[in-house]
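I have a structure I would like to understand better, so I am pasting it below and will then ask my questions one at a time.
A protein chain is absent from this complex, but the other protein chains hold their places.
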């Protein structure tokens, strides 16, 4: 009851701010928080990256192993994405098997990589039908202040972009960079009291009515979408969100490229 | 407490009816509800059947796969039976791993098939010790108004009787009917207030003191029995139940044979 | 609240006794309870032993199977130790997956065997990298009146010492004794109200502030230690416990040797 | 995503003979189940799906209760025999995600504030699966909710559009889903066209997206009419019986 | 079920030398455990089984309480080393079913209405397993209940009959169970011969069934005497000690 009361007071406050075109942390509706990306921070991982978006902090690690391909794609490597909302990141996260929030997060990040063919899985075949590389992307949420979708997806992309295939460990020649294509960039918005704001902080997520994540590529095309929460969007709102995602995507892509230190679209 | 009170009122009512040789739905003690069997209703399954006994509705599906035999029977196919009491079927069923009710149900159906050698598992060997057919029988309870044992066992038999071995999908020639022998038919009774009634509806199961299921074959022999609940039967009662099971079994066998459209005992 | 109250009264009582150098069951601080060991009591097991320490009763069984070695030790057999605190043994134990108490117990027993190389795992290789013997040690606590660490470890050692490798069952010649080296002996102490007592009974464990288990070998060397509970020891106390462990260890080793009827250190 | 399979022929016909903006055949049956408070059976192309609703009833265990509104739990489940290779019984990550997005979409239309501390359970069982089970499942669940008499501000409905062979088409079939270039499932509240479920995988230009979502919404309106017809049919029979 | 093994020789002797209606050797020990409220150790042929009873005590968690009677939870468990191939620890489907039928059978004789909101836990641990563990386990559990002073209307007892080489025999041994034609475990309340557990697998004519169940009941009565003797022995000793 208490927490219901508190969240109702907070809701009123944020709603009132929204009517004045203001946000609780002083940002404009279309203003993204500061993004920082550090790569190669876990020595034991094939690739790793820590992404901070404001106070939100996500660590992604890539491990690779040799295993069997799926029977319906015998000449392709295998991608597996997991996300853990560990209790470290929030007083509300609990230890235990991933709950539906973590599962949705992992699946959205996974689709962002898989459907856009960020990893060239066909190049990860070792022996058709027998041996392929398995790529494990593990998302570790360290500090949760909203917008895990964008932070996790960005961390995964940065970790993959700097990952080395551990060929030596498996006695298959020298390590070489994981073959990566130009990734789409995710951008998330939430809606409350008719306002639509980009990159929600935790307070905004708590009172949000609806959420929309759009992943766009270099050419401004749409590669994935995910609507969440029990509110609705009008078609016009969806179109505006798409436009804003393309704009933000271009800016975030530069930050990613700077961090991983190379232009993937062209090199690979 | 409330539900205890309600069930105690219902109990009194059914007990009083029983003293007048009456049942809550107007049936005689030895009267089975209407049985209907539809087969081949799931296109993706190797065989399937929906059985209705009164308002109770059970769907059984058969899937087959190629796998390894058990080490102690290297030349036999493998049978695996599962039952799910999905929350769709009753306000009292919960999602999650099967509880003891579902496990007992699956095991009784399984024994009905396995011990009576309904499936000729020896004919399901592909390569001795290496490759055999695995037969999965999955019981999906859709609507629960009592007597799941008979409904599930009948649905499993009907699904098996119409199942085709998917040889084509595994590049082993043309599909062919699963080799099936004459199955035993299950018949379930419950006892309350000294009355013993066949084919209990949900209300009767709720107040029942003891339950007895008897599976009998074409020749009137006993192939399986399972007593349940915390009441008792006298030896005379058991013998009467066996006799009634043989009589009902003969009638239900005809319904099954009509539904699957062939005389298994002779053809296979 | 009640159980808190009771345990607080019991605590006061035991603490007062301790001040008079007394224990609840009349023993001296350095007095171990009566130990009895029976071996080969489970016919289906490769080796088995029941150990009683006072009222505490533990059954250990050894089963062996043929399987694959770990990739990092292709020429060694595999040891797996499990412990179950089954509800039979105490009103406080619950059915279900092992909780942290049982896991700590299993790991401490396991380390006592593994790190001291009690089993000569290198002799359990059948085909390097392909086939080795897997040794399962299962601890079944039957009656819990304190000091499970010593009872379980002793039961495991006695069961291993009398185990036969079931070569015949796997068509690899005749059965032969499991190759065993001289085992270290565990000795457990608890501390409460400044007293340190050996071989705690349940009441003492319940109020204990700190626990220390020391495993020592024939030569009086230390092979394993495990401190538990949220109290502390001074360095002097640790040293005294080590000395007492060596003394008790020698005495318990004799009981073990008598029970298994041979002198392992020399024969193997 | 790439393949040599031609999904649209020279005359603009799709593999199953449909036109670009044509739905697969749909059949809706209201109330096939006895125990559930409301139920619906739908056949949509090769999909066969049952939906059952229980509630509103007291939310248990208590800690899941919301003091101001009912909680809505949709549970999407595939029967183990509903797919080519047997599925292990029980929820997997895919069904957990679909359950979540369907729950959220349905919660929008249900007047949950009328039932504080209650729960409304919606069970969606996929008995036979072809492409588009989440849209068909949500559509059936909406009818089951209406059949259960749960007060809603609208009867929601879902339909997908997608891209195959470079063209935007309605309601992808199995091969179209496997080998097509994009899939866009959409659910709406049809009175206002508010979008309550929206997912997209694949590759669409902004222009193609605009085209696809309009096609999906148009398709959803066609399905919405089928929902209403099925409900009216049952209502009409019920009325008749009464008189 | 089929095999070339002869289970009965020309003189009517079974593999282990028993006659048709002869039980395996049985040894019952009352109260071997210290912590349990009541306990029993049984050796029945090659079976070695411990049973322990805790209760009546408050049923927890509360939602399992019954307002009018005690709940009875028997838990049948096989030690991982009790069988030829090591069994994974923890319950499997077989032990879950056996726990259920034993719980139900024992509940019939316990005067549960004397202990509303309570629970009575019965733990049956199979340490060494040959055929017939459920009958031996129930028999030991009954003695442990008596040892715990749980009020019962009767001390239940179990015994199996079966068919091997076409003949009805008592108390199947291991090979008889593996290669025989039918197994029929039965538990009764011996004062009234009421049947409280009954399962059957295999193939029996009605006539054979009648013969088998009578044999099983007769065997159960023999075991019942052993139960009473064991209990009396402990009681006598206890009395002696008191005096």
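Letters A, B, C, D and E mark the chains in the order given here, with residues in each chain numbered from 1 onward.
The working rule: contacts are C-beta pairs under 8 Å (C-beta built on N, C-alpha and C of every residue); 3 or more make two chains touch, one makes a residue touch a chain.
Please read all numbers here as calculations on a predicted model, not as lab measurements.
Student: Kindly name the visible chains that come into contact with the excluded chain.
Tutor: Hidden chain, whole complex, touched shown chains: A, C.
Student: Among C:44, C:63 or C:223, which one touches the chain that has been omitted from the display?
Tutor: Candidates C:44, C:63 or C:223; residue touching the omitted chain: C:223.
Student: If I consider the whole complex, including the chain that's not displayed, which of C:42, C:106 or C:119 touches that chain?
Tutor: C:106
Student: Tell me where the left-out chain touches chain A, residue by residue.
Tutor: Against the left-out chain, chain A lists 41-46, 48, 55, 57, 59, 61-63, 65, 82, 84, 86-91, 95, 97, 136, 138, 140, 142-145, 169.
Student: What chain C residues would touch the chain not displayed?
Tutor: Against the left-out chain, chain C lists 1, 4, 100, 103-104, 106-107, 111, 115-117, 212, 220-235, 238-239, 242-243, 246.
Keep in mind that, in the parts below, only the chains that are shown with their structure count from here on.
Student: Set chain D aside and report the joined-up groups of chains, separated by bars, or one piece if nothing splits.
Tutor: A | B, C, E
Student: Centre-to-centre on C-alpha atoms, which chain is most distant from chain D?
Tutor: Of all the other chains, the one whose centre lies farthest from chain D is C.
Student: Tell me which of C-E, B-D or A-D has the interface of B-E again, with more than half the contact pairs shared?
Tutor: Selected pair, repeating B-E: A-D.
Student: Taking the mean of the CA coordinates per chain, how far is chain C from chain D in Å?
Tutor: 58
Student: Using CA atom averages as chain centres, what separation in Å is found between chain B and chain D?
Tutor: 32
Student: What residues in chain D touch two or more of the other chains?
Tutor: None at all.
Student: Would you give the residues of chain C that are in contact with at least 2 other chains, written as numbers and ranges?
Tutor: none
Student: Using the definition of touching given at the top, classify the network of chains in this structure as line, ring, star, complete or other.
Tutor: line
Student: Hey, which chains are touching each other here?
Tutor: Listed in label order, the chain pairs in contact are A-D, B-D, B-E, C-E.
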